[in-house]
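After the structure tokens below, expect a handful of questions from me.
All protein chains but one are shown at their positions in the complex.
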Amino acid sequence: MLIEFIFIALSLITLISALGMISFHQPINSVLSFIVTLLSIAGLFALLSSSFIFIVQVIIYAGAIMSLILFVIMFLNIKEKNIPNEPKKALWISGSLIAISPFTLLLVNALKTLPQKEATIINGFGSIEAIGRELFSKWVLPFEMISILLLIALLGAIVLAKKEQNR
Amino acid sequence: MINSILLALIVLIPFLGSLIIGFFYAFYQDRIKEGAYSFIGIGSVLTSAVLSIMVALEFFQNENLTSMSYVAFEWLHISSFVINVGFFADHLSVVMISFVTVIGTLIHIYAAGYMNKDEGYGKFFAYFNLFMGSMLLLVLGDNPIMLFIGWEGVGLCSYLLISYYHKDTLNVKAGNKAFILNRIGDFGFLIGMLLLFIYGGAGGFTFGALETNVSTVPSAMLTAIALLLFVGAMGKSAQIPLYVWLPDAMAGPTPVSALIHAATMVTAGVYMVARFAFVYNLTPDVGLFIAYIGAFSALFAALIASHQSDIKKILAYSTMSQLGYMFIAAGLGLYSGAIFHVFTHAFFKALLFMGAGVLIVAVHHKQDIFDIRMHRALLPITFVTMLIATLAISGVPPFAGFFSKDAIMAHAFASGHYGIWLISTITALLTAYYMFRLFFTVFFGAREKELHKINSSMQLPLIILAIGAALTGLLNLPHFLGGENQFSNWISTPDKALHLSISAEWVLTTLNVILSGIGIFFAWKHFGRNPQPSNAQSSINNLLLNKFYVDEVYDTIFVKNIRRLSYFFSTIIDVRVISEIIKQSSSGYFRLGVITGRMQNGNVRFYALYMVAGIIGMSIYLLEFL
Partner (left out) sequence: MIFVTDYMILAVLLFSIGIVGVVSRRNIIVLYMSIELMLNAINLIFVALSRQFEQLDTQIAALMVIAIAAAEAAIFLAVIVLLFRNRRSLDANVFTLLGQREQPKNDK
């Protein structure tokens, strides 16, 4: 009973904040709305008994990545004239929402073919220990490659954002 | 017993001669001595003549031999349709090739002298030999397609030779005219041949096979075929309405006129009718039509010739007139009479043309009879030979023309078509009149005249031909005069046998002689002492002087309209319609490219929009809403 209530609340929050994210004019507002979305998705992860992913989402996604975005926005010193004014924004959004509905319907129909399973909480299903075991036995190679990928991204970001050297 | 391969050789040797001369002319042109060219040219035709005489003698000696054939190789084989390159000789062909090659040799010798110092001497002999080869192929072909190849070949050579002096565009136009009118006739001929093949060619397409199968063709179709084949003859043999090229064809050198437009090519039409006698015997209506065309052409040409002043044009119209006689005979079923007249006509007409050539050269290339006027003592050989020829053509006994024309007119009378007989009789009167008008005007003038020297090679053939013109009549003496019709019997064409009582024949013959005499008398009266050219005094004179305005009528009806049509096509349709279509389609592609290029505007969101649109479309499809 409690689980259903939490699920409905979290999903409503997610949807509303997602819609808000794409609707706001100021970028700061969009970012903050997005953070709310991320946190509620983390909650959904937790409801699915995946505790590790829940923690990772909160720390890394909502924490690190969003902080980075906020930092960059404030760093850029955006004035009103830099932001594009979009006159028919509402029309576009609502029109696209209606237009994308067949696609959504298609996917929903595909998903309905899966066997129905109740989403109860399982203890120890997605815990750190279980994930760790999987990660370092079966998925160790992708794990190492990811770290290299992050290194490359780091270097790339530095190179890209360097100020032009004056000759 | 000679090998029938000679038939192939008779046709092949002139072609080879033409090839050799042409090859050398293409590389060396006028740098080789003229004698070399004429040697090969005369030599090849002479060889063919000798071989033809040999074949003819073979037929003479061996009474049982009715035909000889030789198949060189198979040319077309399309399921059951087989055409061989084959040669076929029966008595009819043998007679034709004999006189064609003999007269051809004489004219070649004449031309060697006449064309002396002319530009393109070698080219002339190459064309001349090519013509001889084509004519022989026409006569000796064993199926209508071989005949047609020769038919086209002589038409081509006629064009080439008429336009020989090509620097003057008038000559080229005359050549074009000849070829185009020939072509119109050939179109009819081709359709006729095709119909004959479709309806009667089931058992093979050689003349022999067609003869046996001709009864299988439905009679309406047979009439059409006969008519269409005759359309070809109308073009080739210059009958009404496709005759207008013949007077213009006199623009060519005189040997060309002598050989092609007097003795050989124009008679190809008559030969064709005789060859297809098995068709024409079954369609007497078409035959009657042919006879009427021949009669009207004869009269028409004679009327025009009486007022012409150019010597070659007079002779051209006289050829057309005599051809009309031949078609009267062929149309009414007397094929042997037609061929006999072809035979005699070849002699005296070639002679007349060659004599005219001598005269033209003698007075430094003037062609008006009133300018050529001279005294007979200045050119005695020419005078005597042309006298014999003129007497022959006027139907004066005992020269050849009398017998051949008389046979035709008697047959016309006996057939019951008195209209044709009357026309032919009037024409005979006119023939005597205008021929002697020419003769008296040319040879009864002043004694003092400066003349160009005449090569002896030009005079010798005249003599030989004159002997022929004089004597060949005796080959076909009709019964009532004590002869046995040897020529007609020997040539054994499927004639329609008609009988006249001996008294009727005597009456007719005497009538003809009297009429010829009257014609000569009137000619003497008007032109013996003081000949004057016709002038346009009365309206009838005007009509005749302008050749009944036929050329002008053709020009207005056909030529101008076709010109207008082609002008319309070339300026309007080609430029505005077709080019526009092509331009629009090519620029349309370009514009399409520009429009689709606008889709690449660099705006990433635009591309994302496309992708999403595609996804939506696909999902709609997969959801089976469509």
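By written order: A and B. Residues from 1 in each chain.
The working rule: a contact is a pair of C-beta atoms (placed from the backbone, for glycine too) under 8 Å apart; a residue touches a chain by one contact, two chains touch by 3 or more.
Source: prediction; values computed, not measured.
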Exercise. Going by the touch rule given at the top, which residues of chain B touch the chain that is not shown?
Worked result: 583, 586-587, 590, 594, 597-598, 600-605, 608-609, 612
Problem set entry | Contact set of chain A toward the excluded chain (per top definition) | 3-4, 7, 11, 14-15, 18-19, 21-22, 24, 27, 30-31, 34, 37-38, 41, 44-45, 48-50, 52-53, 56-57, 60-61, 64-65, 68-69, 72-73, 75-76, 78, 82-84, 86, 89, 92-93, 96-97, 100-101, 103-104, 107-108, 111-112, 114-119, 125-126, 130-131, 134-135, 138-139, 142, 146, 149-150, 152-154, 156-157, 160-161
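Everything that follows uses one rule, which is that only the chains that are shown with their structure count from here on.
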For this session: Provide the C-alpha centroid distance between chain A and chain B, rounded to the nearest whole angstrom.
Result: 100
For this session: Show which residues of chain B lie in contact with chain A when the two form their complex.
Result: 612, 615-616, 619-620, 622-623, 625
Exercise. In their shared complex, at which residues does chain A touch chain B?
Worked result: 96, 99-100, 102-103, 105-106, 109
